[in-house]
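With one protein chain withheld, the remaining protein chains of the complex are depicted in position.
Take a look at chain A:
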Amino acid sequence: MGINGKSYIVGIYEHPCRAALDKTLPQLHAEIAKGALADAGLSKDDVDAYFCAGDAPGLGPINMIEYMGLNNVRHMDSTETGGSSYIVHVNHAAQAIAAGHCNVALITLAGRPVADAKEGKPVRYYNQQAPDFPFEMPYGPNVTNMYAMCAMRHMYEYGTTSEQLAWIKVAASHHAQYNEHARLRDVVTVEDVVNSPMIADPLHRLDCCVITDGGGGIVMVSPEVAKSLKRTRVKVLGAGEAPKHLAAGQVDLTYSGARWSGPKAFAEAGVTTADIKYASIYDSFTITVLETLEDLGFCKKGEGGKFVSDGNLISGVGKLPFNTDGGGLCNNHPGNRGGMTKVLEAVRQVRGEAHPKVQVRNCDIALAHGTGGLLGSRMGSATVILGNEDA
């Protein structure tokens, strides 16, 4: 049973805060739920399915359902694939709605790494019982150097340059200038990026995403419920999810799990890369975008550097407008998890509600892709393709 056309996104919300010193984590989830339901024109009592990931405190859905008073939930999912979780949730919610398990699904993400750091709380926690932990943690892997090794190898195999990677940040910054909530709103140049401090070779500070608090939410419903609402509905056309890892030591850092999640999503949606008017691409780092675009088939493997150059990702300038909210690189990467905001901006584009300066004309079909975990070791990749009513 496929999901094409069997569910709609009818409500979204992106928390405007970027530092949440005065808010608790559950409070952020609830504010987001309230915002997304208000956008849809639904109430909390309409919600019969709830989705959250590892950012939700306690036992995830159990604690959050209680805290928010969601009294009619009959379907729960706390799939955790890191930052891509929320795109997986869209897929799972679409499947659950298509199967008749629920009619109104709520997905929330919230995080406060900025506030946690100020309060001296540990920002990240990684379980010692993870099987890789004993053999990897002694060597000092961190988020940046694990992505950096992918960039280093991609440069070695394909001649990709720091200047080409920089174009990805440049494009994001062009979009972020119009987003009043963006963490970074200054337009930057290729020179600004390559002259920013080296964090982990070959990634500079401006190759990295922002760290922000806040979060976002999505409301998905059955076609029957969607038709009863006034809000412009966005159809879920197809989705794919895939793990990718170190393959027992056969390491290849030049591609991501998008190589497998992408084709599944395209096949289910019945579209090709040529049909995609707008793409939200997970941008924890510039290299994440470059490898993902290749893996999704927007260009050949190894040609990502050329593809992203010269403003090709800038709305109104290039062939593939991406991350028109400013993305994780400039706007928001709440809780160090960027998958949610990828869906939100894709929904705005299909609705025609992105900022007028970055809105893509006739955006009937859009794609959102997430990369959770580490591009340099193990990750969960997820792709969703959305369309308007006629798509």
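Going forward, contacts are C-beta pairs under 8 Å (C-beta built on N, C-alpha and C of every residue); 3 or more make two chains touch, one makes a residue touch a chain; residues count from 1.
Methods note: contacts and distances are computed from a predicted model.
Q: Out of "Conserved protein", "Sugar ABC transporter permease", "Heme exporter protein B" or "DNA-binding protein", what name does the UniProt record list for the absent chain?
A: Its record in UniProt gives the absent chain the protein name "Conserved protein".
Q: May I ask which residue of A:Asp45, A:Glu66, A:Asp132 or A:Glu353 touches the chain that does not appear here?
A: With A:Asp45, A:Glu66, A:Asp132 or A:Glu353 as choices, the missing chain is touched by A:Asp132.
Q: Given that one chain is not shown, which residue among A:Ile32, A:Leu253, A:Cys330 or A:Val384 touches it?
A: A:Leu253
Q: Which one, A:Asp45, A:Glu66, A:Asp201 or A:Glu389, makes contact with the chain that was left out?
A: Among A:Asp45, A:Glu66, A:Asp201 or A:Glu389, only A:Asp201 touches the chain that is not shown.
Q: Among A:Cys17, A:Ala94 or A:Ala148, which residue is in contact with the omitted chain in the full complex?
A: From the options A:Cys17, A:Ala94 or A:Ala148, the contact with the absent chain belongs to A:Ala148.
Q: In the complete complex, the non-displayed chain touches which residues of chain A?
A: 128, 131-142, 144-146, 148-150, 152-153, 156, 197-203, 246, 248-251, 253, 377
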